[in-house]
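Quick one: the structure is below, questions incoming.
One protein chain is absent from this view; the other protein chains keep their places.
What follows is subunit A.
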Amino acid sequence: MLIVINGEARQVAADATLAAVLQEFGVPERGVAVALDGAVVPRVLWPDTGLRPDATIEVLTAVQGG
């Protein structure tokens, strides 16, 4: 199925968890946070979180700014 991660469409397995998709994306160990379909998902819940088709994932980190 197709999902969107940080604005990029990706093909993932229908039973892929959020943790698996994020690992493939290359998410660092710390300093990031993830929203799935507009809601924050704490890191501890990533392995138990499934995805629906067309799910939208945002992976954010701190950058220079402000």
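Assume contacts are C-beta pairs under 8 Å (C-beta built on N, C-alpha and C of every residue); 3 or more make two chains touch, one makes a residue touch a chain; residues count from 1.
We adopt the following convention: contacts and distances are computed from a predicted model.
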item	value
Missing subunit (named according to UniProt) among the choices "Thiazole synthase", "succinate dehydrogenase", "Arsenosugar biosynthesis radical SAM protein ArsS" or "DsbE family thiol:disulfide interchange protein"	"Thiazole synthase"
Sites on subunit A contacted by the missing partner chain, in the whole complex	6-7, 25-28, 30-35, 38-40, 42-43, 58-66
